[in-house]
Every structure is written in C-alpha cells, then in structure tokens.
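A short write-up of the structure that comes next.
Some chains have been omitted; the remaining ones sit where they do in the full complex.
Order of writing sets the labels: A and B. Residues in every chain begin at 1.
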Amino acid sequence: MAPRILKSLAVALFICLAGATIWSQVPTPPTRQAAIDELVVANHILANEGVLDGYGHVSIRSPQNREHYFLARAGAPALVTAADIVEYDFDSNPIGGGSGAGYLERFIHGEIYRARPDVMAVVHCHCPEVLPFANTGVPLRPMYHMSWFIGEGVPVFDNRTGFGITDMLIGTPPLGKALATALGKSSAALLRGHGAVVTATSLHLVVGKAYYLNLNARLQYQAMQLGGGKVAYLDPEEARKAEQNYERSWDAWKAALPARMSAGAR
Amino acid sequence: MAPRILKSLAVALFICLAGATIWSQVPTPPTRQAAIDELVVANHILANEGVLDGYGHVSIRSPQNREHYFLARAGAPALVTAADIVEYDFDSNPIGGGSGAGYLERFIHGEIYRARPDVMAVVHCHCPEVLPFANTGVPLRPMYHMSWFIGEGVPVFDNRTGFGITDMLIGTPPLGKALATALGKSSAALLRGHGAVVTATSLHLVVGKAYYLNLNARLQYQAMQLGGGKVAYLDPEEARKAEQNYERSWDAWKAALPARMSAGAR
C-alpha cells in the first residue's frame, strides 16, 4: 500500500482506540454536531455545579474552522439546547445571519480566540467566590493541584482602566480586546465588579478550570483568615507539574445532571 | 381606516410580537389570572432558591386596578396555589371579604404600593445573609452588576425608632408607612432583627433583586474580611448603567422547580 493509505489507516485506528471522549484532549477534529452536543452538556454542567448563573456562557472554537467559535444565543445556560448554538467569527458576527439575539458579551469569546491560538474553549462566569478577590485585588494563588493553573497568575481586569464609567459588561470589541490583552498567557482573569473568564485547550478542561477557580477562591479565603496571611501555596513549578485534565470530573458531573438537563446530550 | 383603528392594530401587533413573558418589562396589562399564576411561580422560586423561608411573602400590584395588590393568604410560600391569592386594597383589607387569614405583615405591601407608584412588585424576606448587615448597620454596597440596584443605597429600618419595643413585625399600618418612608426611592431596605423588603417595577425583577440582594450580602461580607475593609464596589454611576432585568434567571429558576411545586404554573 502507498504510504498515504497506511497513514490514513493509522489515523483511523488511532481514532478508534481513542474513543469518543478523548477528542477533548487530542486535537482530532470531532464533527460539528458532536462539538455542539458537548457544548450543550458543558452549559448544563456549569449551571448544575453553580459555576454559571442565568447569565454566564461557555464557548468552543469550531473544530472545522479555527477562526469560528460556537456559543449559545442569549439564554440561561441551564436551558441551552443544540438548536440554540450559533457559529460566530472572530468579530462575533453570526455566520449565515444569526437567528435570535446573541449574548451582549460575546466579544469576550471572539477576541480571546483571536488573540490566543492555543485556546479552544472559554467560560465567562459570575462565579460568586471569586468576586471578593476581583474587588479587593488580593491575588488568587493555587491552594492545591486541582487548581494548578492558578499558578500562572490570575490578572484582574477593570473596565475603568481605559474605558471610564461603563455598564461593567464586555459589550464592545475594544473591551473584548482589552480583556484579552489583560488575560495575557494566563488561563484565567478576574473582572472587577463582574466575575471571571477562564480559558483552556479543550472544553472538558475549561469546565474543570472554571469549577476549581471558584472553589480555590473559597479555600484561599478561609486559609488567609485562618493563617493570618501566612499560607503555603503551590510553588510555581509545583503548579506547572500538577497539571490536571479533569476527565473524571467531567464524567461525574455529566452523570449528575438532572433529567430535565441531560436530554440535551445525545 | 380611522387613526383609532390603526392604533389598535399597532397595539395588537406589538402585543403579539412581545409575547407572553415580556409583560413583566412592559406595562401591558396581563389578565388577572395570568398575573396570579405568575405570582404563584414567584412564590415557589423564592422558596426553592432559599430567599424565602416559611414566613416571607411576595406580592404584585393588580394589573387591572393600580390601587389593589395580590398576595397569598397566610401560608408557606413553597405551598402557595392560585386559590390562595387574595386581592387587597392599599389599607390591606381583602376585596370582597377575605376568605382565610391574611399575613399579619401585609401592611408592608399596601403601604409601599401607596407610597411608590413606580413599584409593581414587593418581596419581604428573612433572607439570611442580610441579617448580619441589618444588625450591624454596615451598609450594603454593590459587589457586581448582578446587584446593581444596591447602588441606590439600602437603608436600614428599625422598629425601635418611633415604635419602641415591638414584636419586630410590621404588623400595623403606621409601621408599614414608616417602613415605606424609610425605604424612600431605593429598591430595598433592611429591617433590623428581621430581614429585608425589596421592590421593583415587575415581578420578575423583584425576584431577581431579592435573590441578588441576599447573595451580594455574602460576597460583600467575604470581601470585607479578605480586603481588611478595602473593597472596590461599583461606582454609583456604574451601578446605574449596569441595570439587569433577570429574565434569563427567571427562566432557569422556573425550570428548576421540583415537580411538587411546578404544578402551580399553568
């Protein structure tokens, strides 16, 4: 057989062995529909675990077009279905003329995907435990391996810097760009008076990071009160080595979805 | 066609486009039954989300008569049905001779509707997170856009001022009037040793405000501990611009009602 055919067979075998869930770890492109279905599940998990309230959102970069991303049209994450998912370009314009209104803050997603080619998934949340950190400037630090990515640093973005008095939202492309710049190469950034953004190289990862960003905030708050400010966080190098993929968490969170949500998954 | 007919057609078209849920934002009068059904759902949401315990209440101004309001007769909000809703006048007397006992504190509602023509819905809660603020006089401040209305200021009312030693309840018209005066033009007020009242221009809004008043209190408490008192709250102008309508939260909260409650909705 020609080398090309051999290579195709090897790839096919690899996909077969890797199975259905592995695509989030390896950049094997899933079908458009598979990607959308996973995104629906991610919406439900983040709502069910208390990371997203009625107004947060989660997106993925399109597996077919790296300059597009998928995001639900405006609606509560707990209620998102596959029919609600819209494809956007980097300018956050819907592809093919969008039906329904989009999230006012979809520029968060478009501008981060544009600025960060490594990012495959983005969460924007008002996850409550991070607000005390966002509004005091006390830096988030990694309490344990489950929140290893906090070791990269979690910058705080403030609309006020450069945009004056706003409605606090990331409602324009320039605000989206400024947020992406503030995020830099980190996994997450806090937004003063607003919440957080979280990024990752896969959908499963971004869900895990958003969950543990929120939990880490509560634990760090308690540790700082308990220790009078003397807390042993992960060393930056420990944090790097402690990288997690959260695949088992995803499995458990998905299984815990109530019946009214799990219909969203195929 | 005569201008009058054209206008009627335009209104009919608007109502048709606006759909079923928009009435909470626009003062298009729903039917009496639709208003009551929504009020039942609001009771269940507030109980299910932990804002109301067995003794709080929520009311709406009648869409048919601006000097009347709807409120359940005395009973736990989690168990309210459409048959429990009573129509009251500003003096909090039941219209048409009430069946069943009313809430002792219904004067909260009657006196606020009388004093505040802009208010279309009122919640009275013992929402737990606000009590530490009500009993210390530490002012609530807006932590984020979701609790934007706190930027209007949240006064604390104390029965003791003007009424001496009481049973802590707002059990008389004068107490109701005094509370309405203390509330002023704010969305919410705290009651020392008691809880809070929350007002809004619609039922959906008042549910969202009550939920985020309670959550903001917890987050502000944590931020104050964490930041040693130095916390960056929303600027008053930011707070004004950040106004939310909570429609998506309503949708998600309604969908999350357990089966034993959701029968209350048509």
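Simple rule for what comes next: contacts are C-beta pairs under 8 Å (C-beta built on N, C-alpha and C of every residue); 3 or more make two chains touch, one makes a residue touch a chain.
This is a predicted model, so every value here is computed, not measured.
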item: Number of copies constituting the complete assembly, 2 shown; value: 4
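Note that only the chains that are shown with their structure count from here on.
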item: Rotation angle superposing subunit A onto its copy subunit B by C-alpha atoms, nearest 5 degrees; value: 90
item: Mean-CA-position distance for subunit B and subunit A (Å); value: 34
item: Residues of subunit B defined as touching subunit A within the complex; value: 142-146, 215, 218-219, 222-223, 225-227, 230-235, 237-238, 241-244, 246, 248-253, 255-256
item: For the subunit A and subunit B complex, residues of the former touching the latter; value: 47, 53-55, 74-79, 126, 128-129, 131-138, 158, 160, 165-169, 192-195, 221, 224-225, 260
